[in-house]
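Below is a structure I'd like to ask you about.
A single protein chain has been omitted; all remaining protein chains appear in their positions.
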Amino acid sequence: MTKTIKRSPVYLLALGIIVFQLAPFLWQVITSLKLDKDLSSLPPIFPNKITWLHYQNIFQNTHFYKYIFNSAVVAVSVTLLCLFLGSLAAYSLARLPIKGKSLILLLFLSTSMFPQIAVITPLYNLIKGIGLYNTYFGLILSYMLFGLPLSVLLLYGFFRNIPYEIEEAAYMDGCGYFRTYWQVCLPLMAPGLVTAGLLVFIASWNEFLFAITFTNSIEAQTIPVGIAMMPQMFFVPWGDTAATSILVTLPLILLVLIFEKKLTQGIMGGAVKG
Amino acid sequence: MEKQVISSTPANLLVVEKPKTKRKFNKPMMIGYLFLLPSLLILCVVGIYPLIQTLYLSFFDVSLTKQGSHFIGLENYKNLFNDIWFKVAYKNTWIFTAISVLMESLLGLVIALVLNKKFKGRGWVRACVLIPWAIPTVVSARMWEWIFNAEYGILNFLLVKTGIIDSNVNWLGETSTAMFAAIFSDVWKTTPFMALIILAGLQGISSSLYEAADIDGANKWRQFSYITFPLLIPSIMIAVLLRALDAFRVFDLIFVLTGGGPANSTEVLSSYAYKTTFSAGEVSSGAAMSSLMAVSVFVLAIVLLFLMNKASEKIEGGK
């Protein structure tokens, strides 16, 4: 009992956080259950009549499934690629004797310095030129632009947190560099990998500008493009849009819940006990 | 390879280990470059190459309504210094970035600290925290548009009901409040980003340090200032740096929420460059803006890194 009282500031803060982060989202949930015509009337905050019409509309629209599938393929591919290549690069920068480390780090950083619109036209020309227009690969390649620097920089920081003693032990045991990286460092990096992975995944899932410019048919279009296609002339189906946003956020929440444990596992995690 | 003693409390992110090998090129270095190669290659193709093209373009006078193009050197840049709307956008971008990142860092830190504690339902709170970051910007911007609506928005409704304000505030329609509203929406959306990175950093702090501190009789506040905060600096540094770069280039949010208005009070460099390039068709002018943006961000990054270096050196020294 005393423990709970002692912990009550924590609970209060947690509650505050939930309210702050969730309230607008709940507003969207409520909107998705309202008839469109009740949308902007306040009071009442809660709908008089709950309607599932908006969710029905989405599920009946067969394109919706394709948008989700496309987004999933692209996001998963980008995340895996970025984590793999990014962690390799981060490991190399953190541990191996490279000449010009600062320069290389700065290089990774500098690709995040131009706005998206600065690269979009040259990138469009490039993607069209090598025949990747309207393909998964075209999107995946262009998403590397923000995925790789993010992964490398994040993982570089996390790599440096790993005590060298563990790697030393591995080297002593005769592990080569790749083996050390793959079997020793990566598992210790799980929280860092999950963090970077989640951030890259979400960025890919929600990316809009490249998606709408580099695709032109349902074969490769992703969810944000699907949402942009929802208006009919000028009319925007607000309820449908709200329902869609809820539905496309759910997989992300699921992801977090699944990887939640890994997220906050201590980096030490019992590795040095021996 | 000579053994390098790397402390398990790397407070200084910037110190890059110097290679201690004798020969110029050796196996570890080659392998290191090999590991780096795929990433660098990809970034050269999708990042560096387009950037160079854009930079190149900025020295010409390419425009959609003109045929042909001529080399005009730095004239685009000169014109920008006389462009009042560019200067407004430039100022707005700095304000947006500074306040946004500051608020997100503080909030992110608080949230990360709370999430670090063990309590019932922690997993759910963590998932909830991520939700704002997970909603597509296109959707969340429209959402905030309604929340901030002067007559029908729920924010005014609640504020008036609880007596905090007398009458409706035209959040998005007044030049004095629009920027604040935009910043608030951005903070809401991207605080999870900060929180997540800082949380991962918190996880890296060994609990044995706290145990030792408990034994020594240090209270929570001392533990925070002498153990937690210094050890968090690398993570906070990275989070701030990444967020600052993103905030400086903010686009989607502004475009949907305010379109840069009212009266350009929320116009930022990205949105102004977009309008210049695609709406006005002044491609080279837009390219010059993007290049100036990149230079500004570069300077910002260097300054941030320098300051953080200094700060962590101080803390390291003070221990």
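For the reader, a short list of remarks on this structure follows.
Chains here go by letter, A and B, matching the order in which they are written, and residues are numbered from 1 within each.
In the analysis below, contacts are C-beta pairs under 8 Å (C-beta built on N, C-alpha and C of every residue); 3 or more make two chains touch, one makes a residue touch a chain.
By our rule, contacts and distances are computed from a predicted model.
Per UniProt, the protein behind the absent chain is "Multiple sugar transport system substrate-binding protein"; the candidates were "Iron ABC transporter permease", "succinate dehydrogenase", "NADH-quinone oxidoreductase subunit K" or "Multiple sugar transport system substrate-binding protein". Seen in the complete assembly, the chain not on display touches A, B. Shown as candidates are A:Tyr67, A:Tyr156 or A:Tyr177; the residue that touches the absent chain is A:Tyr177.
Residue in contact with the omitted chain (choice from B:Pro28, B:Gly123 or B:Gly259): B:Gly259. The residue from B:Asn170, B:Thr228 or B:Ser291 that touches the chain not shown here is B:Asn170. Touching the omitted chain from subunit A are residues 35-37, 39-41, 53, 61, 63, 73, 77, 80-81, 84, 120-121, 124-125, 128-129, 131-137, 140, 176-179, 182, 212-213, 216-220, 228-229, 231-236, 238. Interface with the hidden chain, as seen from subunit B, comprises residues 31, 38, 64-65, 67, 85, 145-146, 148-152, 168, 170, 172-175, 255, 258-265, 274-275, 278-283.
Methods note: only the chains that are shown with their structure count from here on.
Measuring from the averaged C-alpha position of subunit A to that of subunit B gives a distance of 16 Å. Listing the residues of subunit B that touch subunit A in their complex gives 1, 3-6, 8, 10, 13, 16-17, 19-21, 26, 28-29, 31-33, 35-36, 38-40, 42-43, 45-51, 53-54, 110-111, 114-117, 119, 121, 123-140, 142-144, 146-147, 149, 152-154, 157, 188, 191-193, 196-197, 199-201, 203-204, 206-207, 234-235, 237-238, 241-242, 245-246, 249, 251-252, 269-270, 273-274, 277-278, 283, 286-287, 290-291, 293-294, 297-298, 301. Per the touch definition, subunit A reaches subunit B in the complex via residues 7, 10-11, 13-14, 17-18, 20-22, 24-25, 27-28, 40-43, 45, 85-86, 88-89, 91-93, 96-99, 101-102, 104-105, 107-119, 121-123, 126, 141-142, 144-145, 148-150, 152-154, 157-158, 160-161, 163-164, 168, 177-178, 181, 191-192, 195, 198-199, 202, 205-206, 208-209, 223-224, 227-228, 241-242, 244-245, 248-249, 252-253, 256-257, 260, 263-268.
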